[in-house]
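One protein chain is absent from this view; the other protein chains keep their places.
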Amino acid sequence: MKTAKKADEAAALIPEGSVLLIGGFMGVGSPHRLIDALVARGVGGFTVVANDTAMPGCGIGKLVTAGLVTKLIASHIGLNPETQAKLIAGEIEVELVPQGTLVERIRAGGVGLGGVLTATGLGTPVEDGKQVMEIDGKRFLLEKPIRGDFALIAAKSADYKGNLEYSLTAHNFNPIMAMAADTVIAEPHSILPVGAIPPDAVKTPGVLVDHLLEREH
Amino acid sequence: MKTAKKADEAAALIPEGSVLLIGGFMGVGSPHRLIDALVARGVGGFTVVANDTAMPGCGIGKLVTAGLVTKLIASHIGLNPETQAKLIAGEIEVELVPQGTLVERIRAGGVGLGGVLTATGLGTPVEDGKQVMEIDGKRFLLEKPIRGDFALIAAKSADYKGNLEYSLTAHNFNPIMAMAADTVIAEPHSILPVGAIPPDAVKTPGVLVDHLLEREH
Amino acid sequence: MDAKEIIARRVAREVKTDMLVNLGIGLPSLVANFLPADVDVFFQAENGVIGLGSRPPEGMEDPDLTDAGGSFVTAVPGAASIDSAMSFGLIRGGHLDMTVLGGLQVDERGFLANWMVPGKMVPGMGGAMDLVAGAKRVIVAMVHSAKGKPKIVPECTLPLTAARRVSLIVTELAVIEPTEAGLVLRELGPGASVEDVRAATSASLIIPEQIPAMELV
Partner (left out) sequence: MDAKEIIARRVAREVKTDMLVNLGIGLPSLVANFLPADVDVFFQAENGVIGLGSRPPEGMEDPDLTDAGGSFVTAVPGAASIDSAMSFGLIRGGHLDMTVLGGLQVDERGFLANWMVPGKMVPGMGGAMDLVAGAKRVIVAMVHSAKGKPKIVPECTLPLTAARRVSLIVTELAVIEPTEAGLVLRELGPGASVEDVRAATSASLIIPEQIPAMELV
């Protein structure tokens, strides 16, 4: 059984300098209450792995604005001018990764694979400095697995075993990130009694989840 | 929209010598009506990729008994003495693959990856003849992707767009196989009107499914 | 009819029933407005939905249902929610029938550059590299030249999106098909002559004897 934590209690678990996998796509499906608690706490130096940094004032954008992000691994930062500005000012290091490669690298980290062999990025700047392998006459880039110290994910609902359901386009990176971190903190909209989520509806088994945020008020 | 086919119409689509990915684990979650139709038709020479061959008289075991399987790629054949006998008699070629490696190889075939880098099988006979790669100081076997000409899968329910839901331990290899074949034939227990399966409940999007078997009578 | 509408109306003719189609943001997204009523397709938004619908009426937005540009959308009956792993599995595994993308440059090899201009803002590639590397058909929908400078060039000077030959280039002046032999001028836009196209194109073009006029939906 998991006991539901307040957002500030959960944020306090995360040491300075941690590698954070954070769910969400332009803020949709991001753990907003947890992000607000991190901003309120002010401890940073984080490496953030996420699809994007949303916009200023939204989702992961708030962490960037607050100066808590030292390094970013993402597929897209074009809609957040503050991320751009900090990149140009040398205040944040950015590794850009094709979106499909990013999710497969995180999955590889989560399911114990040694890397990802993909055609995406071949012949582009993404190839620079990476090993290219020829397999049965086709060329593939070897991309390394990614894991986090923490995964901070959002879900539609949870039960007190930690089982999670997701909603529509708020799935995005959340189910995969739930597999790839030492500690997984899930922020559900609601928490249901154990047994109220049918086994076939569970998309993240509770055994993957370490901490639950209390439901929304 | 998909029109629902009778089992013998669906079986007739499958040429002699095809590579078939067939869902199921000891017969649970196998496309039983489709298998019966293949046995009734008697065309064979198939390469079958499946977790196991169940037991004589059950699921994929029926295809083996009927002599329709020339080659088998599976993780376990220990509970089907007929598969064993045909292997010893040289009537069927068998490639044994660790179960987790098998599902990842099929997934790689389905999602366009060049291979699977796994620690499973290292230091065992599974390693023989395969490339071993060292990545960041750890050793991994390079396992090749698997694809089929056809995937024959079972589902709990479908809609006429081909969207699929699965039930309990009848998921097994079905959702992954649905991604890894040129033609996917799904055998659902029931078929619902389009819109009756909520988007969040769909586990195989209908765009992956080419043909539906009519519902059970 | 402005250039963008010509392009969108021509690209719409490429979309056939039962396809899975991904439309990029901006110009490509206009294609959805011009589909004939009898064409029944699913649109994918790579952030996680198959069966993208139109914009919701004011006040009926769902915060968990947006497109890849972050705009609120609806879902059609038979839609499926997918996570990023499934979404890019579809794209990279060859399950996406067509992607329509904007372009900065296309060259004689048929290679596309559309994700960054060195020295300018670095938005990141998002899903573009996966889409161009993985989709069955890649259609570049773009105005023929940018401020008088040709965009169809001998060799891209901007960083490539993928080293893969795109399927078709559609501009307001022409439909051009990249082939093994080079860029073939297939159709002329409303009122455009071969000379107009040549004048606006710095790449070599193969000019067949008969070049029909573009048909628009």
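By written order: A, B and C. Residues from 1 in each chain.
To be clear about the criterion, a contact is a pair of C-beta atoms (placed from the backbone, for glycine too) under 8 Å apart; a residue touches a chain by one contact, two chains touch by 3 or more.
Only a predicted model underlies this, so the values are computations on that prediction, with no experimental measurement involved.
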| item | value |
| --- | --- |
| Chains in view that touch the one left out, judged over the entire complex | A, B |
| Contact residue for the chain not shown (choose from B:G44, B:G67 or B:G100) | B:G100 |
| Touch list for chain B against the chain that is not drawn | 25-29, 51-52, 74-79, 84, 87, 94, 96, 98-101, 103-104, 107, 118-126, 156, 166-176, 203 |
| Positions on chain A where the hidden chain makes contact | 1, 107, 110-113, 159-161, 163, 179-180, 194-195, 197, 199-200, 202, 205-208 |
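As a working rule, only the chains that are shown with their structure count from here on.
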| item | value |
| --- | --- |
| Set of chains adjacent to chain A and to chain C | B |
| Far-end chain from chain C, centres as C-alpha averages | B |
| Centroid distance [mean C-alpha coordinates] between chain C and chain A, Å | 29 |
| Rounded Å distance, chain B centre to chain C centre (Cα mean) | 35 |
| Multi-chain contact residues (two or more partners), chain A | 104, 118-119, 156, 166-168 |
| For chain C, residues contacting two or more additional chains | 49, 75, 81-82, 88, 92, 134 |
